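Removed: one protein chain of the complex. Kept in place: all other protein chains.
We just call them A and B in the order they show up, numbering each chain from 1.
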Amino acid sequence: MGTRTVIPFGPQHPVLPEPIHLDLVLEDEKVVEAIPKIGYVHRGFEKLVEKMDFNELVYVADRICGICAFIHSMAYCQGVEAVMSVEVPPRAEFLRTIWSELARLSSHLLWLGLMADAFGFESLFMQSFRIREKIVDMLEEMTGGRIILGVCRVGGVRRDVPNDALADIVRRVKDLGVEMHRLADVFLQDDSVKHRLVGVGVLIRDQAAELGCVGPMLRASGVSRDTRTLGYAAYGSVDFAPIVEKDGDSYARCAVRIRELFQSVDLVAQAASKIPGGEVGVKVSGYPEGEYHSRCEQPRGEVIHYVKGDGTRYLQRYRVRTPTFANIPALLRMLQGCELADVPVLVLTIDPCISCTER
Amino acid sequence: MSVFGMSRTIMRNLFSGPATRLYPTREKEPHRAARSRGRIEIDIEACIFCSACAKRCPTDAIIVSKTDKEWNIDRLRCCTCNACVEVCPKKCLAMGNRYTPPTVTKDKDIFRQPPRPPKEPETIPGA
Partner (left out) sequence: MNPREHQTIEEIPAAALLERVQKMRSEGWRLVHAACTRLVADQEVNYCFDRDGQSLDSPDSATLRGMHTLRVRLPMIDPELPSISSFYWPAFLYENEMHDLFGITVKGMAVDFHGHLYTTMVPTPYVTKEPDHGD
């Protein structure tokens, strides 16, 4: 047994896009234990419910995260709508679905790029971002925002998109699908990529479920659980099945996310073809009283927005459990026994979003 | 086996132009995103200084002074949420699709309504 060394990893680390801090206990090159420390970017924004009324809080919910912004605001709005028994017009539900899927595309492409960066494939990173840029442009055309869309509100959405513009978006997303196939080929077939991913950080099915994993982490280990199957927004009206891989290693996680890219393209097309006409928002009056756990599937997994109102303008409690929060225990397990050089890759495979985890 | 997938992409990239623009020499064509939330523009002539926008603003970026006939905005606070535009009763606010240029100081943009000729209610100054 070699001597043990503890090295601090993060919060600022060249390979990590996110400020997670881990104390790694090493024995030679092997990690024996990892102790996380979050709280580096804790913003205490759940405390902000005391200062902002429930309508204004949407703008805050939109800014919890810089990647899955839209789905946060949507989950929040769904929570308040459930508490207040507001029925959202169907057109708004479909628009929300379309925007969530485009947000998922942009997030997964970002993740693929960062992953390529983590194993040192710089030009693949550039390729991912080149495609992502076009998705972000589409979001800007439809909503006015590139990442933080700012279009959700309690009771619907704030902007409508004409049907012909939607058809144009669908056509362009499908065109991008061709480029994504080329990108996917590199990720899934290239030997140098496989070398870094196959067999790294294996989580078997039972472990993944036991550790409370969510999202692509869980599905890569063979558990078919996807919050979208609950049918929130318009997911009940489109046809899809959760994407599952068996192996539970980093390569499988990569494969799940890549296959979800194509799934999202398909969902955007389906939703755009079925979108009904009509209003995109209803007027909401009164104050929320009651509580609800709103769940949505983010690119990183299931997110919980707990909303509790006591009949005043200000919510009593707003709590966000982000998917990364649920995936951290699994990360700690995966890190035990891995090589030091694999740590960045493993941290990235959970698709960490630390800033929203610490809120 | 497959290291050529990437080489094909690289070859294609070699012969197609760059995917990026040489900002700030070349800006993005604004017509691509007419809806972009760039920055708040005000038609100060039409403003009645009712403070509705300032009250509604979630970031308190707007300060309105009725006595000085002054409307100012802290561009760095503004999160371009569009709430003020929606609430303005005179429709004198608009969301422009150009971003605020980068800045090194935290100045406020101050708009003052030129004083109108007093005691002559008939002469309405042209917008």
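Throughout what follows, contacts are C-beta pairs under 8 Å (C-beta built on N, C-alpha and C of every residue); 3 or more make two chains touch, one makes a residue touch a chain.
Nothing here was measured: the structure is a model prediction, and the numbers come from that model.
**Q** Wait, the hidden chain, what does it touch out of the ones we have here?
**A** Hidden chain contacts in the full assembly come out as A.
**Q** Which one touches the absent chain: A:30, A:47 or A:195?
**A** Touching the chain that is not displayed is residue A:47.
**Q** Among A:122, A:210 or A:289, which residue is in touch with the absent chain?
**A** Here the residue in touch with the unshown chain is A:210.
**Q** Considering the whole complex, not just the chains shown, which residues of chain A touch the missing one?
**A** 35, 37-39, 42, 44, 46-47, 50-51, 82, 87-88, 90, 93, 205-206, 209-212, 223-225, 229-232, 234-237, 242, 244, 292-293, 295, 302, 304, 306, 308, 313-314, 316-317, 319, 321, 325-326, 328-330, 358
Definition applied: only the chains that are shown with their structure count from here on.
**Q** Any idea which chain A residues touch chain B in the complex?
**A** Against chain B, chain A makes touches at 52, 56, 59-60, 63, 123-124, 127, 130, 133, 137, 140-145, 148, 150, 158-159, 182-183, 185-186, 189-192.
**Q** Where on chain B is chain A touching in the complex?
**A** 1-3, 5-6, 8-10, 19, 32-37, 58, 79-83, 95
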